[in-house]
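Only one protein chain is missing from this complex, and each of the others stays in its spot.
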Amino acid sequence: MNLDLIKFIPWLPALAAVLCGLCCTKKALRCLAAPICILSIASGFVIAFLHRGGVPPGGAVVPFFEWINIGGFSANFSYFIDPLTLIMLFVVCGIGTLVAWYAAFYMKGDKGYARFFTFVSLFIFAMTNLVMADNLVLLYLGWEGVGLCSYLLIGYYYNKPSAVAAAKKAFIVNRIGDLGFALGIFLVYQTFGTVSLREAIIAAEHVSEPSTAVTLIPFLLMLGAFGKSAQLPLYVWLPDAMEGPTPVSALIHAATMVTAGVYMIARLLPIFVLSPYALPVVAVVGGLTAVFAATIALCQYDIKRIYAYSTISQLGYMFLGVGALSTVGGVFHLFTHAFFKALLFLTAGSVMHALAGQLDLRKMSGLRTKMPVTCWLMFVGCLALAGFPLTAGFFSKDMILAAVMEKGLGEHGQPLFLALGILGLFTAFLTAFYTFRLWFRVFMGPEQYEMGEEHHGAEEHGHDHGHGEDAKPQAASDIKVEHHHDAHEMPLLMNLPLIVLAAGAIAAGYWAEHSGWIESMVESSTAAVHGGESAHAAELFGYHLHTAMMVISSAISILGIALAAYFHWLNRPAADAAARQYKSIVTLLNNKYYVDEINDAAIVTPLRTKGEIFFAIDRLIIDALVTLVGLVPRALGIGARRLQTGALQGYGLGMACGAAVLLLLVLFVAN
Amino acid sequence: MTYALYIASVVGAAALLLMMPRPGYNPRFLGGLLGAATLGGLWLYLSREMPYETGLARSAMACYYIFSAIAIGSAVRVITHTRPVYSALWFVMVVLASSGLFLTLNAEFMAFAMVIIYGGAILVTYVFVIMLAAQAGDADAADSPEYDRVAREPLMAVAVGFLLLAALLSVAFNPNAIVPNPAARGLTDEQIISGDGAILPNRLDAALAGKLAGSANGISTEELAPTRQLHNVERVGLDLFRNHPLGLELAGVILLVSLVGAVVIARKRVDEPGDPPASTTGNA
Amino acid sequence: MTDPLHSLTLAHYLFTGAVLFVLGVIGFISRRNLIIMFLCTEMMFQGVAVTLVAFSRYHQNDTGQTFVIFLLTIAAAEAALALGLVVLLFRRRRTLDAQAWGEMKG
Partner (left out) sequence: MNPTTIMLVMILVPLLGGLGLMFLPRGNDSAVRPFALAYTLLTFALSLGLAFQFDWTRTQDLQFGFFHNWVPAFGLKFGFGIDAISLWLVLLTTFLMPLVVLGSFTAVKERAREFFLWLLVLEAAMLGTFVATDIFFFYICFEFTLVPLYFLIGIFGSTDRLRAARVFFLYTFTGSMLTFAGVLYVAWFNTTLDAATPFTGAGVWSFNIVTLYHAAAYMTVAQQSWVLLALLAGFAVKVPIFPFHTWLPLAHTEAPTAGSVILAGVLLKLGTYGLLRFAIPMTGVALDPVIGPVPGALVHFAPWIAGLAIIGILYTALICWVQKDIKKLIAYSSVSHLGFCVLGLFAINTIGVGGAVAYMVNHGLSTGALFLCVGMIYERFHTREMARMGGLASVMPIWSTFMIFFCLASVGLPGLNGFVGEFLTLLGAFTAGNVLGPWYAAVAGVGMIFGAIYILYMAGRVVWGPTKIPTDDHGDAHGHGHEVKDLSAREIGVLAPLAIGCLVLGLYPTPFLRSLEAPIERLTEPARLMIAARASNQARDAHLTDIMAEERALNEDGMTIIVPELPGLAAPPAVAPPAEPER
């Protein structure tokens, strides 16, 4: 198989972005944007799929063209293909195609239809660059590029101040992480003399005695990963990012972009293992983030926010897995998570679409009759997320937890990992609970709902611009919207990608684990863990650890689901009573531990104040000093003006005097 | 010897100070006497050791001393006279005397040009203006106005002036100072003092002319044929047009500009305090 | 015979020129009549002209004399403009006193 085709994977979406951008300019062309975008992403998927078996062991580099080359530093547009890349390409292009397909219907009628697909194409360009990058700088390009697209898509409804603020926040928080990442790249270049992934990894594998600089690299890179993958303490942007259109949340903020951090750590594992503390730190941060975000998700009312926190929590799992040196588990969870989380977001989008932008859990109930397909699709997604036995999420989560527990209970059992494993199990329980809390609330119980106040997406922009509705008064068109848009099922074509995703959410886990596909893929990439498994598999309660963990986590997830069913379906007043009883905790969680407020008070406001102070200093001190210096000649001039008598003869006198003195000087001094 | 110059400068300064116009008693005559004595004394002292070898030289020297004395004396009167018209007329004397000096330097053209342009044209303009001002001003006043009768800071002016003079003379009489030593130019003393007793021969001798012209001025030797005796006017004309064409053009431009400027100034109406406002509608 | 005072030399003419120039300077400084002041500048020109012609003779070329021609040009131009200005000034203040004009005082 010719690897040359590989390099078109990023550039077809880039071309699509340009074409879609041109489609923006003419109203008639707008409808073309979606097919172009879908086609470009799908062809990427096809190319990747064609190469599924043709990747040489150890990966291959496909050079494309030169980028930055100066003075021994070289970073080019060349692509590195190994099985890990392929997994990521399947996820990115596969989910990308499905989401774009869905969005082609979801976004219909929106004024920014072509703009949306421009950004999505651009995102795929950046994301594929990220996962295919042969060097860290190109990876950084993808890294920042996806950040940009995230910024543009979160701020897609740019007239909404909250969307603009969220977009800004996402970009800036990511930038903080990116700084660490950039510094990490610098340090890699300084220590290994190259930014090429493969060369750096080979060099790292040959490091015998890691110097301080080398052990610092993983920590710097980690910062970037935490920012992009929304881990503590840089997770704050992701919940706000739900301001973007729902397909975007599904694609970028659930399935692909946010997993870039996991991918990066897996990819650079040989560098991360250089420091004995790097991966444990990753694991700790991942574990803490998982439980932290899960607790917040318990008490949120906004569907998308719940999913956002659940994404953060699941990303925490992935970090936990990678940190426990189970890159297979981490990538596996990344893979399955992409299916079920995309599914969940898209079904949430359908609900939102049906209810004219309504997202509040308290304002909807019993929708199962109105939207049966959506209901059961979401049910599948929830099962997978909750880790219900034999769903995709069950296998991947189990693999991670087993790996963590093995580190905790194995030969050189580390209590840290034991604690993390227990934390992970607790999180699994919370996950099952909040996932089904949502589902039961939305689809079960008595049928009652309120339509949304603000008309997201199609509706809002539909009657703002074009479609001949401009002239109608606002109120009239609102009434019309109310009338037309009762809750309804989505068309089949729109549900088609959801069905595919649902199939994946159920079957992908079982297939990938039991065919050994995921393991063989990861183990033959740079993310492979060397050093071998411990000879004696750890045991728990007298059973093989894996088996024991499966049973425990199945039980936990079923327990969580049952509890949710009780509180949020069968006996909702009990839930309300519990909430009243623990009001302070609920308020704390509902307000997300006040992290945003603390950030505002501790970072944003002081910085802004500093800006004000500096500006004052600039004007009042520095500029004043300059003015003061400018006053010196003026003061001298005030003194010297006395000499200017204004009498012509006075000047003549001075001139004659000067001439005489000069002459005498020449005469007596020069001789 | 330089001390003689300094002493003469100081005494001359005192003399001039006495002659400056001032209110009250004016020891002008006394000052004049003192000044003449100083000048004479200085010259005597300077010429005491001068060798008079030929009569011609003596006559040339006499001419120099006479014209010089007239020029200096008239100049003193120019600056000490209280009536502007007389000052102007004394200035004519200065011009005439310096023309005489030019003649002793074999610069005939300059001499006549000086008399014609300065004495004839420029000074007449001055007298016109003086008359105009006197007529327009307080014509009925018996005496000349106060600003003509009282000098402004005469002591300071004289002191500075003679300081400058002392400095200038030190330079002029100091063989090592700015003036290059004639010997340094490769000219012998015989060449310097020759012919009819002035500093240089009357006519350029051909060899010297060729040498100097070829080296310094860029005039080829052929052009100054040895048989052709050039007159002063011709030489000045040649020099002017050969070596300073740009300067000549610029001088023309300057004259034109000043002509235009004079016209512009002359037609400018000025706000006069007493004038009715209607007259100020010009381009003042 | 290197001492130039021992014959009728350049120095004699320089002496006369310097005296004329300095008298012009003194006049310019101490006389208050604008016209006389300009007359004094003309006198300075005279001193310079004498010096130039003497140098012209001394250096065996005519450039000095040529410069006197330029000097005459300047003098003429100056006389034309300066006297015009003097008349203008006189019309304003009805006086020729230079001290009446002190607007340039700093």
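Residue numbering begins at 1 within each chain, and the chains themselves are lettered A, B and C in the order written.
Here is the rule we use: a residue touches a chain if its C-beta (ideal position, glycine included) is under 8 Å from a C-beta of that chain, and two chains touch if they have at least 3 such contacts.
As the structure is a computational prediction, the values presented were derived from the model and not from experiment.
Engineer: In the intact complex, which of the depicted chains does the undisplayed chain touch?
Structural biologist: A
Engineer: Can you say which of A:Val46, A:Val61 or A:Ala165 touches the chain missing from this structure?
Structural biologist: A:Ala165
Engineer: Pick out which of A:Tyr140, A:Phe226, A:Phe272 or A:Tyr449 touches the chain that's been left out of the picture.
Structural biologist: In the complete complex, the chain left out is touched by residue A:Tyr140.
Engineer: Tell me which residue among A:Asp178, A:Asp398 or A:Glu513 touches the hidden chain in the full complex.
Structural biologist: Counting the whole complex, the residue in contact with the absent chain is A:Asp178.
Engineer: Pick from A:Cys31, A:Leu493 or A:Ile622: which residue touches the chain that isn't shown?
Structural biologist: A:Ile622
Engineer: Taking the full complex into account, find the residue in A:Tyr79, A:Tyr102, A:Tyr189 or A:Phe219 that is in contact with the omitted chain.
Structural biologist: A:Tyr189
Engineer: Which of A:Gly53, A:Gly71 or A:Pro446 sits in contact with the chain that's absent?
Structural biologist: In the complete complex, the chain left out is touched by residue A:Gly71.
Engineer: Which chain A residues would touch the chain omitted from the figure, given the whole complex?
Structural biologist: Counting over the whole complex, chain A touches the hidden chain at residues 24, 65-73, 77, 137, 140-141, 143-145, 148, 151-152, 155, 158-159, 161, 163-165, 167-168, 171-172, 175-176, 178-179, 182-183, 185-187, 189-190, 607-608, 610-612, 614-615, 618-619, 622-623, 625-626, 630.
In the analysis below, only the chains that are shown with their structure count from here on.
Engineer: So what shape is it, when you link every pair of chains that touch: line, ring, star, complete or other?
Structural biologist: Shape = complete; every chain linked to every other.
Engineer: On a C-alpha centroid basis, what's the spacing between chain A and chain B, in Å?
Structural biologist: 95
Engineer: Suppose each chain is reduced to the average of its Cα coordinates; what separation in Å results between chain A and chain C?
Structural biologist: Chain A and chain C have C-alpha centres separated by 89 Å.
Engineer: Please tell me the distance, in whole Å, between the geometric centres of chain B and chain C computed from their C-alpha atoms.
Structural biologist: Result: the chain centres lie 7 Å from each other.
Engineer: Listing for chain C: what residues touch at least two other chains?
Structural biologist: Chain C, residues with two or more chain partners: 25, 29-30, 32, 98-99.
Engineer: What are the residue numbers in chain A that touch two or more other chains?
Structural biologist: 649, 653, 656
Engineer: Which part of chain B faces chain C closely enough to touch in the complex?
Structural biologist: Chain B reaches chain C through residues 1, 16, 20, 46, 49-51, 57, 60-61, 64, 68, 71-72, 75-76, 78-79, 84, 87-88, 91, 94-95, 98, 101-102, 105-107, 109-110, 113-114, 117-118, 121-122, 125-126, 129-130, 132-133, 136-137, 145-148, 150-154, 156-158, 160-162, 164-165, 168-169, 172-173, 175, 179, 181-183, 185, 189, 192-193, 197-200, 204, 208, 212-213, 216-217, 232, 235-236, 238-240, 243-244, 247, 251, 254-255, 257-259, 261-262, 265-266, 268, 270-272.
Engineer: In their shared complex, at which residues does chain A touch chain B?
Structural biologist: Those in contact with chain B are residues 649, 653, 656-657, 659-660, 663-664, 666-667, 671.
Engineer: Which residues of chain C touch chain B once you look at their complex with the stated criterion?
Structural biologist: 1-16, 18-27, 29-33, 35-36, 38-40, 42-43, 46, 49-50, 53-54, 56-63, 65-66, 68-70, 72-81, 83-88, 90-92, 94-99
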